[in-house]
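Written below as structure tokens is the structure these notes are about.
A single protein chain has been omitted from the complex, and every remaining protein chain is retained in its original position.
The block that comes next holds chain A.
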Amino acid sequence: MEFLRPASWEEALAAKAEHPSAVPIAGGTDVMVEINFDHRRPTHLMDLNRVHELHEWEIGDETVRLGASVPYSKIIDELAHELPGLALASHTVGSPQIRNRGSVGGNLGAASPAGDSHPALLAAGAEVEAESVRGTRFIPVEDFYTGVKRNALAEDELIKRVHIKKADGPQQFSKVGTRNAMVIAVCAFGIALHPETRTVRAGIGSAAPTPLRARTAEDFLGAALEEGGLWDSGRTIPPSVAREFAELCSGACNPIDDVRGSAAYRRRAVGVMARRTLGWVWESYRATGNGRTTEGGAQCA
């Protein structure tokens, strides 16, 4: 195995073009486990830790441009205001040591359906900035996951940044694991209210071959909120609407039975999380009036 250590982003892109099978590594929390257990034996390993811009982030008017290697602990500490859902999801990743090393770029690169950041990215709205020597493209995150542990990257592309929409309303994230910390998701759920567009987005993790958006549920809820005039009135969401939203989220799942949980349980749990997190974000929205809030992210940060 050859170890590549590009000193700059340009060098990294050139190396990736030259060695398309090179596996990029930053925190190593996923790749190193696979290598240590000999589950993976890449011809080239590309250490991206010298590429400093991957560790940086920038808060723009609309989005946070998050470098691929920014560790979860930074997201929790520095970005909970702009990215409350992702900050909550980051809190559920591994142990403190893992959160100091692991990154959203790594989560996207691995594209495991159980990756913790995916539901939060799907709910917030995000684009993956993929680059190669051929150029740059922006891939909407919902199009990024193409299969179990497969993503939309071309073989010469690297993830440079993720452009995540800044929260314009409350966001929540919930994850079921059979331990109270340091656990891989049995299933996970992210929700974001977008009062500016009067939409709701919901992301589901670990309950289908890929992370996915619960679009039918989103559309149903968006319509119900609109028709009921709830965005303006701030009235409580009728229980029947919350129930229907939960059922549609369950219905969006396409889970499997495995050692972590049964398909039936996953479906059930996604529904429960959908109903509860909807309640939490809506209560926040009502409480703050305009919906602009740091609710959720702040409590654990």
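Here is the rule we use: contacts are C-beta pairs under 8 Å (C-beta built on N, C-alpha and C of every residue); 3 or more make two chains touch, one makes a residue touch a chain; residues count from 1.
As a working rule, contacts and distances are computed from a predicted model.
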TODO: Between "Xanthine dehydrogenase subunit D", "Isoquinoline 1-oxidoreductase, beta subunit", "ABC transporter permease" or "Cell shape-determining protein MreC", choose the name on the UniProt record of the chain that's been left out.
DONE: "Xanthine dehydrogenase subunit D"
Task: Touch criterion as defined above, residue of A:Leu83, A:Val186 or A:Ala214 at the omitted chain - done: A:Val186
Open item on the list: I'm checking contacts with the chain that's been left out. Which of A:Ser8, A:Asn36 or A:Thr236 qualifies?
Closed with: A:Asn36
Task: Sole contact to the chain not displayed, among A:Leu4, A:Ala68 or A:Leu88 - done: A:Leu88
TODO: Pick out which of A:Tyr72, A:Phe144 or A:Phe173 touches the chain that's been left out of the picture.
DONE: A:Phe173
Open item on the list: Give me the chain A residues in contact with the hidden chain, please.
Closed with: 36-38, 88, 91-92, 172-184, 186, 259-262, 264-265, 267-269, 272-273, 276, 279-280, 298-300
